[in-house]
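Structure incoming, see below.
Presenting subunit A:
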Amino acid sequence: MRRMTLWRALLAGLVMALVLAGCGGDVAEEGGTPDEADDGGSENGGDGEAAGSITGAGATFPAPLYNEMFSTFAEEEQGIQVNYQSVGSGSGIEQYINNTVEFGGTDAPMTDEELEEVDVETLHVATVGGPVVPTYNLEGVDELNLTHEVVADIFLGNITEWSDEAIAETNPDADLPDEQIQVVHRSDGSGTTFIWVEWLSAVSEEWADSVGSGTDVSWPTGSGGDGNEGVAAQVQQTPGAIGYNELSYAEENDIPHAFLAPDADSEFVQGSLESAETAIEAAEVPEDLRVSVSALNVTDDGAYPVTGLTWLLIRQEMDDLAACRATAEAAWYATHDGQEFAPPNYVPIGGQTLETSEEFIQSMEAEGEACYEG
Partner candidate 1 sequence: MSQEGGKAGPQRAGGTSSVTAQTMEVQNLSAYYNKFKAVTDVSMKIEPNKVTALIGPSGCGKSTFIRTLNRMHEIARGGRIEGKVLLDGEDIYDDRVDPVQVRRKIGMVFQKPNPFPTMSVYDNVVAGLKLERRHKKSELDEVVEKMLRQAALWDEVKDKLSANGTDLSGGQQQRLCIARTLALEPQVILLDEPASALDPMSSQKIEDAMQELKERYTIVIVTHNMQQASRSSDYTGFFFIEDMGQPGQLWEFGETSKMFSNPERQETEDYVTGRFG
Partner candidate 2 sequence: MFSILSALAQRIDLLKQVRRGNTGDVIYKVLAYLFGLALLGIVVAIIWELWVQSAFARQEFGISFLWSTSFDPVQAQFGALQFIQGTLVTAVVAVSLAAPLGIGIAAFLVEIAPRRVNAVVGFLVEMLAAIPSVVYGLWGIFVLAPFLRDYVAPWLTATLGWTPMFSGSFSGYSVFTASLVLTIMILPTAAAITRNVLQAVPKEQREGMLALGATRWEMFSQAVLPYAKGGVIGAMALALGRAAGETMAVTIIIGNARRIFTSMFEQGATIASVIAGNFTDADSGAYVSSLFLLGLILFAMTFTINVLARLLIKATSSGPTG
């Protein structure tokens, strides 16, 4: 009897499956356009005035800064409301591509393939930067000096003991334990990882060849933590650990982080707002700004090389003039007056990076008109 009911249910399930099969495809294709209702920008205005409200979505790293600077912006500038949703770089790029937001936010530049999905030119407007620092857990070692090559070798799994000669050479005074090195990395895809591995690729040919760069890579060694807090927790909980964190995260949690130098004879530089700002100002960025400063491995005096940028993703040519003007205003504010909100957690941009960003904003247009009015 029980078996019979089961069969009956199965039969019904099959019918149901067929019905679902009929509409399943549509569901799948329609997915990926969430929050369209929130996007009020295009409907408002249209008279050439800056629109009342625009929406952006993306990276979580600069979200606190954006919220703070855009709320001040709304008060100061004709009340343009900028609504930034902190959904992560990946989703930010996706929403930007789908044109459901006026701008995206990302910690890692868009890939060539992603750019091809957008019918107009995409501008990477850099807003702020942030250093990523090698955090470690070594009892009694307050200052740790590592050459770029050593860091790469540790993360490649070539150096596995803290007592390794290569480490001892640059730390003659430190009491290095006879312990295994426990490498900790991010287990999720992240802009922090991108900044870190862009730099590793720049300083180590072996890394560039065998691992490469991206927001998530195939780690040769170590364990993964979920999010900045996950890495921080693992580093703090594991004697002999070394990981990488955003500077602000390391400082808030009081985790020591290492000094870096290209070789043993150079000056060792620790990640800080100043050293990162020095790096950004000295960086010779490419025209499209699609590069992490860390990839350039800036080794000028006092510059901390492992520094990343965070970008606004903006269409060079937008459909709606009002929305375009509001976006341009907001972007200009973010790269200029808004910079005052950057410290202590973010590094203000400058140098070539700022100049390029300005050019980008000035190039924006909609309905045949330039959007930025100066």
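Selection rule: all candidates are chains of the complex that A comes from, given by their letters.
Here are a few things to note about the model shown:
The working rule: contacts are C-beta pairs under 8 Å (C-beta built on N, C-alpha and C of every residue); 3 or more make two chains touch, one makes a residue touch a chain; residues count from 1.
The model shown is predicted, which means the values in this text are computed figures rather than measured ones.
Touch between subunit A and the candidates 1 or 2 in this complex is found for 2 only. Put simply, subunit A touches candidate 2 in their complex at residues 4, 7-13, 16-17, 20-21, 24-25, 28, 88-91, 93, 108, 111, 180, 182, 187-190, 211-219, 222-226, 230, 233-234, 237-238, 240-241.
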